[in-house]
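With one protein chain held back, the other chains of the complex are shown just where they sit.
Chains here go by letter, A and B, matching the order in which they are written, and residues are numbered from 1 within each.
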Amino acid sequence: MANVALRNVRKAYPNGFEAIKGVEFEVEDGQFCVLVGPSGCGKSTLLRMVAGLETITGGDIDIGGRIVNQVEPADRDIAMVFQNYALYPHMSVYNNMAYGLRNRGMAKDAIETRVQEAARILELNALLDRKPGQLSGGQRQRVAMGRAIVRQPKVFLFDEPLSNLDAKLRIAMRVEIRKLQRRLNTTSIYVTHDQLEAMTLADVLVVMNGGRVEQIGNPLELYEKPATTFVATFIGAPPMNLMSLTDSDIRLPSGAADAGIVGVRPEDFHLSNGSLPEGGLAVELTVEAIERVGAETYIYGMRAQKTGATAISAKPGELPPGEVLVRIPGQSAPAIGARIRAVAARDKLHVFSADGRQRIAP
Amino acid sequence: MVEHRRFGNLLPHIVLLIGVAIVAFPVYLAVIGSTHNDVVISNGQMPLYPGSHGIETYWKTIVSGTGKTTREPVGSMLISSLIMAVGIAVGKIAISIISAYAVVFFSFPFRMTTFWIIFVTLMLPVEVRIFPTYKIASDLHLLDSYSGLILPLIASATATLLFRQFFMTIPKELVEASKMDGAGPIRFFFDTLLPLSMTNIAALFVILFIYGWNQYLWPLLITTRDDMQTIVIGIKKIIDVKDALTEWSVAMATAVLAMLPPVAVVVLMQRLFVKGLIETEK
Partner (left out) sequence: MENRAIFSGRLLAPLLVLPQLAVSLIFFYWPAAQALWQSFLVQDAFGLSTEFVWLENYVALLKTPEYYHSIGVTFVFSTLVVAFSLAIGLLLAVMANRNIKGVQIYRTFLIIPYAVAPAVASVLFIFMFQPGLGMIARALQRAGIDWNPVLNGNHAMILVVIAAVWNQISYNFLFFLAGLQAIPKSVIEAAAIDGARPWRRFWTIVFPLLSPTTFFLIVVNITYAFFNTLGIIDTATEGGPNAATQTLVYKVFQDGKAGADLGSSAAQSVILMIIVIVLTAVQFRYVEKKVHY
């Protein structure tokens, strides 16, 4: 049991590329921390630095009150679940789990007890004599988990452990991982690029971008009060609409002086021709496309003014400039080409500085 | 990885340097040997640095010959070697790419039989059927001819297998699409298959060139005339006169000349060589 603290951690490669540019956060004992961000943001590198698989070139990593910068992975008392599971293909499931314990010189019967216990928890008893090649993806995933938990380490590290599973299994395993972590109460750091996975698993969510931390907090906090436009578009699906206040059709009744961008989540818009609520925002749109997914309907509308603020949050998969996504419950929707008016209440507006790096209101 | 090795990265460097020394030393000595005169070498007094007789020795070796041991200067042997090596490489590639093409993309009677006939030749290396093969070559009047040097060595299951394996990775849809575009089998071969196979052909060429250049047993038997000899055979005749009578400087110059083309090919086309080596065997 331990907490993990990162203090101004940096990683620069010999070619000068800076992968991690000074990261600072702390995971309390027993907490489930999720690092999330787009690919290339440095989250996996950071996790591997905590594991000792990558050296660090600046700052300190502290596990359970001990600075481990120079400590070999074997001596950090951590266990890791890899994206491709990294099972030993030539060993049986039993030996895969026992290997780490044998290396540490544990007595044979103690190993037996621990492995059997882990196998029981993960329902692997029937598979102990199989080789990894004879297992399904989900079973391999369990073995990788088993190999981590038999060690009873101070910290679990997960490197996108569910990304190789199909959608259904991924959800099931996600729930299982969370239950298991609660039960063992072991400090965990979990890396994923899937914001839904991040939202559902995390006690603490760390959003990373370009080698830096964008925001730290609990998932709902991040959803409700994203600190930057990056977080605003990364957390929540479909992503928040961002509109530039320099566009003539976007008017905030009462705005801070340095406000540059206003964001509205698709689910916070509603269609209305009535009067604008006090301090709210109305956008005139021409309907371009409709997607009905059953319980709700997505309306893609184009504003007359097309410059938009999309350039600020250069995220792939973003709406084209001037397009606004409105998400309304039910299945009724306007016709393509119809003119509509989408309205958001004042408390649903997220106001950011012009560069998107700072939240101004509320 | 954070790792505290006792000697850091020193150990791999030391081991690899020793390895390089073991590998390079014999070659280096041959180069040095080719630049000293025979008296110094025969006395065992050869220093470890180059001498001053290099140009003279190479001139003697390549162009004028010595009359004593080499009955022909090495120049003509180099040409024989080159013709044989290129002939074998090109011949093997040509006949195996078309046979692999037929076996993979055509349906015809005895397709599988054909494949197996080719495959089994893997199990009949020249060394085990050497004299009967010699007899046949002799009956076909192939002795002392380039066709005799090349033809019996160009049937190769390995090259056919490599092409077959590569062709199997070409998606069926590609063939179907090109068929829909109106391409017949010959057009498909030249417009699609051949361009796609270029890297494989180049890699194979590197391997087969070395294979051809370094042939020993077959050219030894099939050539009786000195001017048909390859350099790899010629070198044996130079040192055949054992002990002090051997013209060591000429022998070493010949060795250097015999190594130069294949070593240059391997070093300069390293990437293709490694690819060719690993893919033909697996």
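Everything below uses one rule, namely that a residue touches a chain if its C-beta (ideal position, glycine included) is under 8 Å from a C-beta of that chain, and two chains touch if they have at least 3 such contacts.
Here the structure is a predicted model, which means the values were calculated and not measured.
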Among B:Ile62, B:Ala102 or B:Leu196, exactly one should touch the missing chain; which is it? B:Ala102
Where the missing chain touches subunit A, by residue: 51-53, 72-74, 78-80, 82-84, 86-90, 99-100, 103-104, 131-133, 147, 151
Can you name the residues of subunit B that touch the chain not displayed here? 1, 3, 5, 9, 11-13, 15-16, 19-20, 22-24, 26-27, 29-30, 33, 41-44, 46, 94-96, 98-99, 101-109, 111-112, 114-115, 117-118, 121-125, 127-133, 135-137, 140, 151-152, 154-155, 160, 168, 172, 175-176, 179, 184-186, 188, 210, 213-217, 220, 232-233, 235-236, 239, 242-244, 248, 251-252, 255, 258-259, 262-263, 265-267, 270, 273-274, 277-278, 281-282
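Following the convention adopted for this analysis, only the chains that are shown with their structure count from here on.
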Going by the contact rule set out above, which residues of subunit A touch subunit B in the complex? 52-55, 69-73
Per the contact definition, I'd like the list of subunit B residues that touch subunit A in the complex. 1-4
